[in-house]
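What follows is a structure written as structure tokens; I'll ask about it next.
The other protein chains are all here in position, but one chain of the complex has been omitted.
Here is subunit A:
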Amino acid sequence: MDFLRPARWEEALAAKAEHPAAVPIAGGTDVMVEINFDHRRPSHLLDLTRVTELYTWQDAGDRVRLGAAVPYARVIERLAGELPGLALAARTVGSPQIRNRGSVGGNLGAASPAGDSHPALLAAGAEVEAESVRGTRLIPVEEFYTGVKRNALAPDELIRAVHVRKATGPQQFSKVGTRNAMVIAVCAFALALHPDTRTVRTGIGSAAPTPVRARTAEDFLNAALAEARCWDTGAPVPPAVAAEFARLASAACRPIDDVRGSAAYRRHAVGVMARRTLAWAWEQHTTGEGTARCA
């Protein structure tokens, strides 16, 4: 095994082009487990922890350009104002030790259906900035997850950053597990209100082969809220609308039975979380709380 230690981003891209099978390692909270348990023996480890720009973020107008290796702890401390959904999701990751190392870029690299960033990114709206020596492209996060633990990166590409739309309204995240810490999601649900476009977006985790949006549920809810003039009046979401939204969110799942939970339980729980996160977010929206949650 070779340990590649690029000091600059251009060197990292050149190394990945030269050794497409090299395994990038940032926080190492996925990669090291695989190596410790002999599940992976890459020819090259490509250490990204010296590439300082991966640990920075920039204000990019209506987006935050979040460096791939920024640890969850920093997202929670510094970005909860602009990216409240992602910060809420980050709070549920592992433990303090894991949040000090683990990153959104690593979560995307691993592309586990249970990764907690994914529902929040789907609901907020995000694009993955993938770069290689050939150039840069922005991949809508919906198109980034291509299968169980598979993503859209080409062998010579690295994730430079993820561009996440800043919240224009309340965002919520909910996760089912056996305790508050150190839990891989049985299933998870994220919801973001976008008052600027009068739309609601969602993300489902751990209840399908990839993280997915509940698009039919979103379309139904967007039409129903418009029809009931809820955005204009600030009236509560009619219970029948919330119930149908929950049913459609459940229907968007394609879960499996596994050690963490049955498919039927996951489908049920996603419906419950959909209804609850909608109620919480709508309450924040209509009472004016939540959007100005301080960083």
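Convention: a residue touches a chain if its C-beta (ideal position, glycine included) is under 8 Å from a C-beta of that chain, and two chains touch if they have at least 3 such contacts; residues count from 1.
Quick note on the criterion: contacts and distances are computed from a predicted model.
Asks: Just to verify: the chain that's not displayed, which of "Formate hydrogenlyase subunit 5", "ABC-2 type transport system permease protein", "(2Fe-2S)-binding protein" or "Cell division topological specificity factor" does UniProt list as its protein name?
Replies: "(2Fe-2S)-binding protein"
Asks: Please identify which residue in A:20, A:96, A:239 or A:288 touches the non-displayed chain.
Replies: A:96
Asks: Touching the hidden chain in the full complex, which residues of subunit A are there? Just list them.
Replies: Per the touch rule, subunit A residues meeting the hidden chain are 1-3, 5, 25, 27-29, 31-33, 35-37, 41, 45, 47, 49, 94-98, 100-101, 180-182.
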